[in-house]
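Take this structure, written in C-alpha cells, and hold onto it; I'll ask about it next.
In this view, the complex is presented without one of its protein chains, the others remaining in place.
Moving on to chain A:
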Amino acid sequence: MEFTHFVSFLPGWLPLTQSVRHGSKAVTRHRKPMHITKQKLMAVTKYIPPKPAAPPGAYPSQTRQVQEESGLILLKKRQLKNLFQDFKMIAVAQNNGSNSEDLMILKNRLHKHGIMIKFFPNQIMQSFLNDSVYSNMAPLFFGPTVLLVSKNPKVKEMLTTLRASPQMTLLGACIEDTLLSIQGLMSYSKLPSVTTVQGELISGLTMLTSQTAVMLQRHPAHLSALLQQYIKQQSTDSTEGAPQAEAAS
C-alpha cells in the first residue's frame, strides 16, 4: 500500500488498479479461478484418444481359425464312415416332432425288415459329407433328420412302414451309391426283383436264338414248297391252261 501511495504522486502516471497483493490465499477448499487464457490453453490441449480399432468380427481374420475336433466328433465321424461303407441303403427322413412312443413303434416295425434308425448331429454329418464322395447328399441334412439304414436295399418295405407314421417325411436316399429322390425311390420299389429280371432276360435271349433258328430253317422250306408248287402247276398247266397257273402263284 505504501508503495502505491508513493508512486501515485508521480506526474503522468495513473495508479495501478490492483494495488494490493492478491497472491497466494490460505484457503484451499475450492479451486483457484483459472485465467481465461489458461482456460483456453487447457481446452486446446485436451487429450484426444486414438481412433478405436474396428470392432472384433468386423473384418474376416487374417489367420484361419483351426478348431481342434473333440474325441466325440472324431468317433461319430468314424461311425459314419463305417455306416456308409457297410450299409447299402441309407435313407434320410425328417423327424417332425415324433414322440418316443411313435419312434419306438416305428423302430420296431422297421426292425422286422432289418432296417435301423440312426441319429447323427447335422454339423458332424455336414463336415463328414463335405470331405467324402457323398457330398451331394449334404442338402438333405437340414433340421431334425434321422437316418434309416439297412444292409440290403429294402425300399418297398421301408416305404410301406413309413406310410403308417406321418411324423417321418422321407427326403431322399442313397441306395448302392446312387442318390435317389422320392420319385426315384417309388419307381425303384416298383422294380421286380433281380431273379425275375434275370429270368426275363434269359427267356428273351433264348427266344431270339430260337427265332433265328426258325428263320434260318424257314427259307429252304419255303423254297422247297414253292418249287413243289411250281412243279405241280407245271404238271397242271399242260392240261388246263396259263391263267389258272397265274392265279395260283
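What we mean here is this: a contact is a pair of C-beta atoms (placed from the backbone, for glycine too) under 8 Å apart; a residue touches a chain by one contact, two chains touch by 3 or more; residues count from 1.
Heads up, the rule we're going with is that contacts and distances are computed from a predicted model.
Peer 1: Name the absent chain as its UniProt record does, using one of the following: "MADS-box domain-containing protein", "Elongator complex protein 6", "Rab GDP dissociation inhibitor" or "Large ribosomal subunit protein uL16m".
Peer 2: Hidden chain, UniProt protein name: "Large ribosomal subunit protein uL16m".
Peer 1: Among A:Gly12, A:Pro50 or A:Gly97, which residue is in contact with the omitted chain in the full complex?
Peer 2: Only one listed residue reaches the unshown chain, and that is A:Pro50.
Peer 1: Considering the whole complex, which of A:Lys38, A:Lys81 or A:Lys107 touches the chain not shown?
Peer 2: The missing chain is touched by A:Lys38.
Peer 1: Footprint of the hidden chain on chain A, which residues?
Peer 2: Within chain A, the residues that touch the unshown chain are 24, 26, 28, 31-32, 34-35, 37-38, 41-42, 44-51.
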